[in-house]
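Sharing a structure below in structure tokens format, with a few things to ask.
What you see is the complex with one protein chain gone and the rest in place.
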Amino acid sequence: MTKVLDHGHVELYNHCANDLSVVNSARISFDQRRESISDKDIGLINYLMKNRHGTPFEHNMFTFDVKAPIFVVREWQRHRIGSYNEMSGRYTELPAQWYIPKPENVRARVGKPGAYSYVPLQSMDDTGAAELFCNELDASCTISYSRYKTALDDGIAPEQARLFLHVNHYTHFFWTVNARSLMNFLNLRTDATAQWEIRQFAYAVEYCFEVLMPQTHKAWLANNRVAP
Amino acid sequence: MTKVLDHGHVELYNHCANDLSVVNSARISFDQRRESISDKDIGLINYLMKNRHGTPFEHNMFTFDVKAPIFVVREWQRHRIGSYNEMSGRYTELPAQWYIPKPENVRARVGKPGAYSYVPLQSMDDTGAAELFCNELDASCTISYSRYKTALDDGIAPEQARLFLHVNHYTHFFWTVNARSLMNFLNLRTDATAQWEIRQFAYAVEYCFEVLMPQTHKAWLANNRVAP
Amino acid sequence: MTKVLDHGHVELYNHCANDLSVVNSARISFDQRRESISDKDIGLINYLMKNRHGTPFEHNMFTFDVKAPIFVVREWQRHRIGSYNEMSGRYTELPAQWYIPKPENVRARVGKPGAYSYVPLQSMDDTGAAELFCNELDASCTISYSRYKTALDDGIAPEQARLFLHVNHYTHFFWTVNARSLMNFLNLRTDATAQWEIRQFAYAVEYCFEVLMPQTHKAWLANNRVAP
Partner (left out) sequence: MTKVLDHGHVELYNHCANDLSVVNSARISFDQRRESISDKDIGLINYLMKNRHGTPFEHNMFTFDVKAPIFVVREWQRHRIGSYNEMSGRYTELPAQWYIPKPENVRARVGKPGAYSYVPLQSMDDTGAAELFCNELDASCTISYSRYKTALDDGIAPEQARLFLHVNHYTHFFWTVNARSLMNFLNLRTDATAQWEIRQFAYAVEYCFEVLMPQTHKAWLANNRVAP
């Protein structure tokens, strides 16, 4: 399990993924099968990646157990080729966990529409605005959470009491995905234009991909991290 | 456009949907085509629905423009067979709109796990807990929004400033879906066990479906609102 | 590997599938996890199946290596939630294998449109029509295959030479699918109204499902073999 941000994690719960399945699903075009990976097969993986033959990268699966803030999960669950099950705020009392950035990770946005970039606010400001933001956000979430608890105590249904909670509250979900869809996720969510917070989760996902399918991962890097 | 809840809406932006396309995509099994719907064709639509022949209900589309609170949209976007584009809190300053239930719509949950139901809190409580909940929620969201604005003024990137916002904040999205996936959405989201708030949106969606594909809608009702 | 028909097979090439993943992806709704299956969990699997909560059945995978006649594969590949890679008649010389039914499996169709059923032709005919059909079909395919080979020898591109081949020619493919999609496949393709030949393949697939996910299989049977 990899810890991510202040209370989050990425855990590989289940998997069936290796480079050999890429080779064998591709070689079935020629009615062939290999028992292990040769240099020629590594060349084949590169050829498939470069020429965008995507289907051989689908015969595998990763199931991740993820704990992440809602605003991160909102971006994550827009990826439709994959399976999700998530903790329910209608049926479960949500734990007291929300994401507060570290002051050094508070960012200012610079540049123009279509070409934004981000710099640490502390590099531009020495009045303590970053610390203030973090402190006020935490104070605000603390109060909101206590109102959530009070509403529950007052008999308000959990599905409505949760309206007090902020979009940085943590949630918890299972995600099952194949390598093709995973590479597309990583392409978009490890990109420099992706929000820094989801990138931290994407790096943890990428690590599992790299360990289980090292040749596929290398070929994907060589293809500029674009999914086939 | 149908107004939903306090600031939301469902608008049919574009569509290409009629009962005839169901008939003709089914009749291609027999290499036949109709120019208009007959009673026999209505019988065919019922037969397809009852026997769960789903594909003839896919040759059509509805595009909706929806404004809804984030906690509603979170459930909505778990429906993967369809297309979404949504307002971005990274690129746009979110308007000052959040969902506050009317006091008469504040609910208590009764019953046991697996068999919960909901009753108006006012029917069980005359101490004003429902009004208090609504007032405190609105006050809390008002303060949070002003802190969001202050954070933006202080130069915090919008993607982080938004962490002040609650899950009842309104967002805005396009949704394109075919009738088969739509019926599945309606089956789950107009059900008595669905959260009351998403049901209000689902009813507005159902109305568009009923107007454009009346025979398909009737057959779906006759099939206990289960999608084929 | 299970032999199916005269030259076909179904082989489970890879898998990551068990009942526990169903339980744990469902229990994440309540932020819980189990290490092994209890009687209560079996009840949960039944509850999910009966109430059509489909997503917990998606966190698993089966990869099958299948050899089957083209007319069977045409029905198979209409199932879109899954992954396919197939032998290519453009790049590979297809082996001399085509499906010839046994005379006792040659069928007559009885009944009316919407309510057809099938009976052995031999039960209705003692003139040897079934044997004749099998012999003529085999003779026809034998001649066609030799013309295919001659065309290849004459320098015709394989992608065109193959036009000599019949829809009962064998092909070979990888199929990766999760249990939810698998149950839908089995519901349709083991049904009495499905063509007898694809049913034989579906039974072999079902056997693998039953072995790896016995409680899910039982719950599916109890739910009239309808996928959630």
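To keep things simple, chains are lettered A, B and C as they appear, and every chain counts its residues starting from 1.
In this section, a residue touches a chain if its C-beta (ideal position, glycine included) is under 8 Å from a C-beta of that chain, and two chains touch if they have at least 3 such contacts.
Bear in mind that the values here come from a model prediction, so they are computed numbers and not experimental data.
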Residue in contact with the excluded chain [from C:20, C:42 or C:108]: C:108
Sole contact to the chain not displayed, among C:13, C:57 or C:84: C:84
Touching residue (missing chain; options B:58, B:136 or B:210): B:58
Options C:3, C:34, C:50 or C:74, residue touching the unrepresented chain: C:74
Among C:42, C:96 or C:151, residue touching the chain not depicted: C:151
Residues belonging to subunit C that touch the chain removed from view: 69-71, 74, 77-78, 80-81, 84, 89-91, 99, 101, 106-109, 113, 116, 118, 121, 124-125, 129, 132-133, 136-137, 140, 143-144, 147, 151, 154-160, 162-169, 195
Residues of subunit B in contact with the chain not shown: 13-16, 21, 24-26, 28-31, 55-56, 58-61, 63, 65, 83-88, 91-92, 95, 172-174, 176, 178
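The definition used in the following text is that only the chains that are shown with their structure count from here on.
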Whole-Å gap between the CA centroids of subunit B and subunit C: 36
Contacts with two or more other chains, residues of subunit A listed in rising order: 84, 91
